[in-house]
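Submitted below is the structure of interest, expressed as structure tokens.
Right, subunit A next:
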Amino acid sequence: MISVNSISKKFGKQQVLHDFELRFEAGHSYAVMGPNGSGKTTLIKSILGMVLPDSGEILVDGQSIQGHTAYRQQIGYMPQIGRYPSNMKIGQLFSMMKDMRPEVKEYDLDLVNQFELEMIKDKAMGTLSGGTRQKVSAALAFLFQPKVLILDEPTAGLDPIAVEILKAKIQKERKEGKLILITSHILNDLEELTDQAIYLFEGEVFFNDSIESLKEITGEGRFSPAIAKLMQWTLKKKTSTKSLTHA
Partner candidate 1 sequence: MLKLLKYALYDILKSRFALIYTFFLFLIAVSVYQISDDLGKVSLSLMNILIMIVPLIAAVFATTHFYNNLEFIELMLAQPVKRIQVFLSQLFAVILMLSLSILIGFGLPMLVWGADSGLLILLGVGVVLSAVFAGFAFLASVMTRDKAKAIGVSLALWIYFSLVYDGLVLYLIYSFADYPLEKPTLALVLLNPVDLGRILMLMQLDISALMGYTGAFFRQFFSSNTGWLIASSALLIWIVFPNWIALKVFGKRDF
Partner candidate 2 sequence: MKTQLCILISLIGMLSSNWLWAKEVVLNPKDPIQATIDRAKDGDTLVFLPGTYKLNSIVIRKPLTLIGKDYPVLDGDGKGNVLLIAATHVTIQGFKIRNTGKSNMDDSAAIKFFDSKNCIIQDNILSDTFFGLHFSNSSNLTIINNVIHAEAIREFEVGNGIHLWKCKNSFIGGNQVSGHRDGIYLEFVTETQVKDNLVQKNMRYGLHFMFAHDNSYIRNTFRNNGAGVAVMYTKNVLMQENRFEENWGSSAYGLLLKDIRDSKVVNNYFFKNTIGIYMEGSSRIEFENNDFRQNGWALKLMASCDQNTFLANNFIQNTFDMSSNGSVVLNKITQNYWDKYEGYDLDRDQIGDVPYRPINLYSVIVEKIPSAVILWRSFMVTLLDRMEKILPTLTPDQMIDESPKMKAYDLS
């Protein structure tokens, strides 16, 4: 559904993405991992068209995204830190987002209801706590029933109850065959929510396969130790990279 064809990106001298080759298929859920500065957010932003790659191209449904905006209708994006116009009320924010996608008539209000956002719809965004703002971001990402969900650190800053609500929602969407992309530092969350693992290291795709094969290759039965092992390997020479990536 989304194919990333050999994209590279430099910020100044720093090579943030180096020759990325990735496929994201509908019905799968991908965990995008890697240490800070490994290129996770840059990858996501490239797919969203917010970062323009120096070379390579990104196809969504077989069509290059360059110069196009319509494909974003199919993407629900939950940013790492959602900052909104501080004088805008929650209700207004929602109607604005609806305004921007006039062709969508049916809304997914699961999260709006479960987070009870309707009750605080007259609160200005500037007065909200970080957690509430995350709830708003999450609710917005799911609102238009998009085929693709891109969630950047979705559980950070949420209270435990909200985390559970959100996770349940993600699971539900997975079952409906959506394509889901999640970055997170909380490995437990990822294990529950994803079936594919992508590990980025210093601007390169270090690992890209199913979680099953990750466990197999690392010889670990559980997710967290498998990732830990992966991280150890990255610290050694990167000569083994190629043999590890099946893509």
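Methods note: contacts are C-beta pairs under 8 Å (C-beta built on N, C-alpha and C of every residue); 3 or more make two chains touch, one makes a residue touch a chain; residues count from 1.
As a selection rule, all candidates are chains of the complex that A comes from, given by their letters.
Everything numeric here is computed off the predicted structure, so don't read it as measured data.
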**OP:** Mark the candidate that touches any copy of subunit A in this complex, from 1 or 2.
**Re:** 1
**OP:** Mind listing the subunit A positions that touch candidate 1 in their complex?
**Re:** 9, 11, 45, 48-52, 69-73, 75, 77, 79, 81-88, 92, 96-97, 99-101
